[in-house]
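One protein chain omitted, others in place.
Let's turn to chain A:
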């Protein structure tokens, strides 16, 4: 036990060094449940490191989604200058996945005064199977003008990746969306790492939308898994209009993140204000006495996390209700090294 504790100390120390060099947040370390008291003396030091990591990162390095729970779970939001993956389980979720990515783009465009264009790259297969982006709808829902949109339809995946790499290093684009269907071999760690590096140096986000793909190891620091959520009914002066379809809603679960714990959130996009609103299980009931909205897919009340799973008190941990049970935690959420 003593040797393993010493070894862990060493590992922690090394990680802190790496975090300092990289200027990024260290991973939140998971300690075995039994060893929690041992970490008591480690915690304060770790906390300072976390704070230092935050201080090193510029304050606008993160894109705040505006949904409190998701933002705190991701420690400040989605990284802005990075590759982020957004997954949909099936091709029929293409609308939800694209909608979520575009609402993020809309948030970026809202912050930045110059009206930079957005490039959406897709293979011909994706556009055929999942539908071509429709500029009228995008304008109505996300406020993205048609002249701010650029599409690139690549005949092959290889061409699409090339276009994405070229686009990722441009500062004249507000964001790059690369949409890919399935789990092609070409999209491996090397390809995503190249995209990530270029996004980092250009300081622009690259969103990798994946329809019906497996969760594979990629260089993306964040992977969000999207599924549809039933929308709330339209609000009228006389109260909610039964049977109507209101604002788009998304169920976002964090599939992978270097700083966050897995969690599931239901967000609603407000097309008029162009921001997200988080929907919580309790509020929903209060606002809508009629249970038109079904409970989250994984059950009414996800089991609270058992015991203390953090090695230290988190700077901003998600509400316990949002945490899934340990069985839901993906295998790769174990402590891991960069990359």
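FYI, a contact is a pair of C-beta atoms (placed from the backbone, for glycine too) under 8 Å apart; a residue touches a chain by one contact, two chains touch by 3 or more; residues count from 1.
Note that in this section contacts and distances are computed from a predicted model.
S.K.: Given the choices "DNA repair protein", "Putative spermidine/putrescine transport system permease protein", "Cation:proton antiporter" or "ABC transporter ATP-binding protein", state the protein name listed in UniProt for the chain not shown.
M.R.: Going by UniProt, the chain not displayed is called "DNA repair protein".
S.K.: For the chain not shown, which residue from A:19, A:67, A:109 or A:154 touches it across the whole complex?
M.R.: A:154
S.K.: Using the document's definition of touch, tell me which of A:107, A:229 or A:252 contacts the absent chain.
M.R.: Final answer for the missing-chain contact: A:229.
S.K.: Based on the whole complex, identify which of A:70, A:173 or A:252 touches the chain you can't see.
M.R.: Spelled out, the listed residue whose C-beta touches the missing chain is A:173.
S.K.: If you put the missing chain back, which residues of chain A would it touch?
M.R.: 92-96, 98-100, 102-103, 114, 116-117, 127-128, 130-138, 140-142, 146-147, 149-155, 159, 162-163, 166-167, 170-173, 227-231, 243-245, 248-251, 269, 294
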